[in-house]
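Only a single protein chain was left out; the remaining protein chains are all shown in position.
Letters A and B mark the chains in the order given here, with residues in each chain numbered from 1 onward.
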Amino acid sequence: MTKKVGMVSVGLTQFQRRAKETGKELAYYSAKMALDEAGITRKDVDGVIIGSAPDAFDGVHQKHEYLTDGSGGFNLPTMRGYVGGGTGVFSPIQGWYSIASGVNDVVLVTTEEKMSSVQPSSQAAFLTIFDNMIERPLGPNLVWIFALEMRRYMEKHGIPKEHIASVSVKNKGNAIDHPSAMLGKKWTLDEVLNSELLADPVRLLDISPVADGAVSFVMMSEEKIKEFGISKDDVAWVDGVGWNVDTTMWTNRDLYYPKYVEKAAKQAYNMAGMKDHSPEALRKWLTFAEPYDPFNYKELHHLEGLQLFGKGKAPKAAFEGVTARDGDFPVTPSGGLLGVGNPIAAAAGMKSAELYLQLTGKAGKRQIDGRDMERGVAQAWGDLMQVGTVLVMKGGRIE
Amino acid sequence: MILNKRNQHKLPTTSVKGDFPVTYHYTAGIAGEKFFLALKDKKLLANTCDSCKFSYLPPKMFCEDCFDELDDGTYKEVDGTAELFSYSEVFYDHRGDKLEKPLLLGLFKLNGSSTIFMHNLLVSEPKIGMKVKVVWSEHRVGSIFDLKGFE
Partner (left out) sequence: MKVRGTKLTSDEFHNKVIAVKHAPEIEYDWATGVAISKFLKGLKDGKIIGVYCDSCDRTVTPPRMFCEECFSPMSKYVDLPDTGIINTFSIAYIKTDASRVEKPQLPAVIDIDGTSISPSGFLHLLDEINPDDIKIGMKVKAVWKDAIDRTGAITDIKYFKKMEDA
């Protein structure tokens, strides 16, 4: 019998291109803010989770050890999970299982990345994630890989670039209302479509900006939530979790569809007791979604993997405004990686945080209005494009 | 393991060489910046947590135990005297090459701090517990080498 687990607070730093703070100082800002928001201190915490992507970005080997003090882990059971870009959703999942299992009762989770450390570009630090024998000699970079996947997706369904570009307009616009955002701005569709061509079909404004930042959460067992007298209105319950990894032979699978996201999503929905996986049923069951959007097409790709739209159906829906913050099914009300910024692990951490903030009505100007905030899903994607991590949470008032 | 045995004797060992072409640029951060700037002025700074009275040298932006933020008011200069806590004579560098001259590395407990600080030990006959004092470099730029070590 697993314990019921709730998220009771979040903390975020500013996301920015270059932070003066060290990685552990950024972690401290977000961890301390999460503790303060929860009304507890480090003394109340009995377990710490650290989420951070490749050590090669911060340039600190064994970054979990380095981040321990800033994340509040000193003298506590502390662990780090790492699934590349998928980490920021995987970290609260780890928070969930360390409490659900009965090992811990009050867990402080911190996701952090300081990408400005690596010069001249974070691209160079990505090199060794490619196969050293059969890929790296060809001089690949990540933008290539995304371009290859994006083209495959567009070709398979005959998707016009305008539909994909509309996601950049929406998310970068939504980010104007996010206090951590580095790139909130109202762009026009034409500006996105005519931005610098990097690797056809990928253009500059299709991509999220690298960043420095940290995001933290406090998670607790139901008993502890009662013991601390935390109001139900300040809680988002973990309803379902899922994660999955596809073949590392990425040239041996069709990139047009993220099967691993489907598997992770179904795991999470089933755990939450939702057996009907049709897009219509899921869009009714969930109030909104925060899928991973390091590139604009990825949001659409992931919405399909999450079963929220049929295969090839998400782009048109996005273009027609269905996924706008005030649309029928809001997607990425936060502003996403495209708008708020992409400090890898902390970026998906920000998406998990948005679930909490929206479900508890604390999203400020970003709050989705005109509907009951019942349930949301956050999803991230990582490793070399084959990890899916999925977190479903429901509002504290929902039984 | 049958699988291993079958393959071992049949295959030539081949490998591919590669490097990791990045340069890192680490900011000293909020606490680090104060510490290094003070070194330029021949000042060693520690900071102390009001709640637990633990003193950090180098200073930290936060107390890792109480998790209090340690603001400007928590910093103070220490006098640079210390006790030798431990030491080692080092014969090889980080690449595994033999040093021309062995290096003495010490761990120092500075008066006014609760932490241990690592730097060069500039004495000929080290003894744990001995009293030592900081030696400053003439040319100081705000780096750890603004200290020559302790004698």
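Everything below uses one rule, namely that a contact is a pair of C-beta atoms (placed from the backbone, for glycine too) under 8 Å apart; a residue touches a chain by one contact, two chains touch by 3 or more.
Bear in mind the structure is a predicted one, so any value in this text is a computation, not a measurement.
Residue A:Pro140 is the one among A:Gly39, A:Pro140 or A:Gly361 that touches the chain not shown.
Contact with the undisplayed chain is limited, among A:Ala19, A:Leu183, A:Leu337 or A:Ile368, to A:Ala19. Panel shows chain B; residues 3, 6-7, 11-28, 30, 32-33, 36-37, 95, 142-143 of it touch the chain omitted from the view. Residues of chain A that touch the chain left out of the display are 12-21, 26, 29, 33, 59, 116, 119-121, 123-124, 127-128, 132-135, 137-141, 143-144, 147-149, 151-152, 155, 179-180, 197-202, 212-213, 247-249, 251-255, 362, 364.
Heads up, the rule we're going with is that only the chains that are shown with their structure count from here on.
One simple way to say how far apart two chains are is to compare their mean CA positions; for chain A and chain B this gives 35 Å.
The residues of chain A lying in touch with chain B in their complex are 18-22, 24-25, 28, 31-32, 35, 41-42, 56, 59, 69-70, 72, 74-75, 116-120, 124-125, 127-128, 132-133, 136. Of all the residues in chain B, the ones that touch chain A in their complex are 16, 18, 20-33, 60-62, 64-67, 69.
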